[in-house]
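Only a single protein chain was left out; the remaining protein chains are all shown in position.
Read from first to last, the chains carry the letters A and B; within each, the first residue is number 1.
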Amino acid sequence: MSVLFDILLTASFWAAAVRIASPLIFATMGELICERAGVLNLGIEGIMVIGAFSGWMAVYLGMGLWGGVAVAMLAGMLFGLLHATLTVPFGLSQHVVGLGVTLLATSTSYFAYRLILPEVTSPPKIEPFQALEIPYLADIPLLGPALFAQTPLTYAAFAVVGLTALTLYRTPLGLAIRAAGESPQAVAAQGLSVTGLRMGAVIVGSGLMAVGGSFLTLSAFSSFFFEMVNGRGWICIALVVFGAWKPGKAMLGALLFAGFDALQIRLQQTPIGQIVPYQVFLMAPYILSILALILMSRRAQVPAALMVPFNKGER
Amino acid sequence: MRLEPIANPGLARSLGFPALALAATVLVASLLAALAGANPLLTLGLVIKGAAGSKFALLETLNRATPLIFTGLAIAVAFRAKLWNIGAEAQLYGGAIVTVVLGTSALSGMGGFALPVVALAAMVAGALILLGPVMLKTRFGVDEVVTTLLFNFIMLLLVSYLLEGPMKDPMGMGWPKSAPLDKALRLPRIATGLRLHWGFGLALIAAGVVWFVQTRTTLGYEMRAVGLNSQAARFAGIPVNLVLVKTALLSGGLAALAGFSEVAGLKGHLSLDLSPGFGYTGIIVAMLALLHPLGVVVTAIFVAGIFVGADSMSRAAGVPTYIADMLLATALLLMVLAIGLTKFRVVRG
Partner (left out) sequence: MEAQEVVLRLSRITKRFGALTANDAISLTLHRGEVIALLGENGAGKTTLMNILFGQYTADDGTVEAFGAPLPPGNPRAALAAGLGMVHQHFTLADNLTVLENIQLGTAPLWRLGLGRVTARAKLARLAADFGLGVDPDALVGSLTVGERQRVEILKALYRDARILILDEPTAVLTPQESDALFETLRRAVETGLSVIFISHKLHEVMALSSRVLVLRHGRLVGEVATAETDKHALAALMVGAEVSAPAVAPAVAGPALLTLRDASTRNQGAAPGLKSVSLELRAGQITGLAGVSGNGQSALSDLISGLTQLQSGSLDVAGAQVKWTPRAAVASGIARIPEDRHKTGTIADFSLTENAILETYNQAPYSRHGIMDWQAAEAHTRNLITTYDVRCPGPSGPIRQLSGGNMQKLILGRVLELSPKIILANQPVRGLDIGAITYVHSRLLAARDAGAAVLLISEDLDEIMGLSDVIHVISEGRLSPEFARGEQSAAELGLWMAGQGFADAA
């Protein structure tokens, strides 16, 4: 027990939890926006890869860090456009298209990486985002380093949560998006375009997923590795369910999840880590995700029209 | 713009769009090759030559196609019942683990007679691995896409643990791989001197069996009914959840045979690179075959050919091998679109 307390009382643990949560928060908000509009976006895993790759490559080729974020976002939106075109106006299977987009975005990243850097064996590094300490607040014990000494991209992640919540619940646009995922007929009857709303949501959501991916290369690590996203996208889909499709709850879910992740990394260094194989610790995030899905399965209010294509004028 | 269902698509429509999709894929491939600074036609030629230019190349392609037929069948069976099994990778490794455990055990004393036992045990392991997510789906309504995907990661970590721990080959010079299978338990070659093992034959038999099950048995009828309209199937008295469980057992078992065949037929041991994503590629194989079990054999050979051909082309022309993955992902998306367009036409207003 004391091992656990020792970890929980270190500031670095809390800071790590918030850091690990950041990419998940971006991508979870992106997925949440898509699903609120009625589209399950299984392209998320690949879109995070392309975000991680393109953002990093842009910076490596001489752009600024924020330029890298913008490039990642644009790349994500491009794949979002592809996903949206196939699933929304054409109404194709969101499962198959999503997996296809993931495969395409991932292989495009790897292909482009090898095209641009044919010979390198270890990936080159870039200068990533540095922590931005907020004066005085960063000195608060435990919570200060966690909340006020992070990189700008982490602050942006929390801003995105607020922005998503405000848009969904406090603007006519958000009203229309929520209605599109529940009753597209209601939206169409008001002369609003279900197709437009859903495509827009998928494109913007995919942009956020890609920014989440870019956090990995531009803020967390400083280079791009193959398989670095490592299932984070799938975890975010579980987090959306866990958060009952509500931005605030989904963010809390991401933080909780990241807390467990940070904990298992630290537990590996303790005597427990000597006994339990490290693979067990690494499995924890995936097992937790499955548990979260089971836990929420009975009570979550799934958007009623999630995965239901809408075809104007269908008789 | 909206879609209007076509009651009776003509032959031109049902074959024309898929053909267009393949043509468009070739076009994309040419563009990618050009982007990599290679001559598209020459690249294509190199891919074809690498995949089928010689007896050796052709056999290499068939060897590569073998696991893809199994995973393709696994996914075709599951998708037909709208069971989204994205976890063929995990089931494949489950089959591989069991093959190695039994293949290095006392069973080896039985010689070749033990092979069917090993194959069957591998199938059971794969079936059980898919049973978990399917029970979660039928009991709690948890979406099986995410759970089967997450199982892939869990399974790979389990394999990693096994290979570094209990199953580590003491003679492996520190490499994370298992001890080799007993010689008696290796799948024999189809003909002496021919570098093609019986896993391929088993895959062909499996395709025939799946085809028979789907078209000629009550189980196949039930699986199609559940896939097309589970509400009507349930109303008619078809035990939907039981059918899903049976589908899962069949699908998981087929995917596990890929692991069995790779270990017992090709590699002879288990390592972390046993499958370069055969489970995921199986989705492409199944979709390109329009979920038809005999079509899976054709598309698996085609897809394997692209991989094998791209490997040898890459060495010669300097185009990254990932072009093969890009191509197949493109082919998948275009084929889904093409199938959609055979069922619906786009009309204005």
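FYI, contacts are C-beta pairs under 8 Å (C-beta built on N, C-alpha and C of every residue); 3 or more make two chains touch, one makes a residue touch a chain.
Given the structure is predicted, the values throughout are model-derived calculations rather than measurements.
Shown chains touched by the undisplayed chain in the intact complex: A, B. Here the missing chain is touched by one residue of B:98, B:156, B:181 or B:233, and it is B:233. Among B:39, B:54, B:105 or B:217, the one in contact with the hidden chain is B:217. Only one of A:12, A:130, A:185 or A:269 touches the chain withheld from this view, namely A:185. Mapped onto chain A, the interface with the missing chain covers residues 170-173, 175-176, 178-179, 182-183, 185-192, 301, 303-304, 312-313, 315. Residue-level contact of chain B with the missing chain is found at 5, 7-8, 216-222, 224-225, 228-229, 231-239, 348-349.
Keep this in mind: only the chains that are shown with their structure count from here on.
Between the CA-based centres of chain A and chain B the separation comes to 29 Å, rounded to the whole angstrom. Residues 1-3, 32, 35-36, 84, 86, 136, 140-143, 145-147, 149-154, 157-158, 160-161, 164-165, 280, 283-284, 287, 318, 320-323, 325-326, 328-330, 332-333, 336-337, 340-341, 344, 349 of chain B touch chain A in their complex.
Per the touch definition, chain A reaches chain B in the complex via residues 42, 82, 86, 89-93, 95-97, 99-101, 103-104, 106-108, 110-111, 114-115, 118, 230-231, 234-235, 237-238, 241, 277, 279-280, 282-283, 286-287, 289-290, 293-294, 297-298, 311-314.
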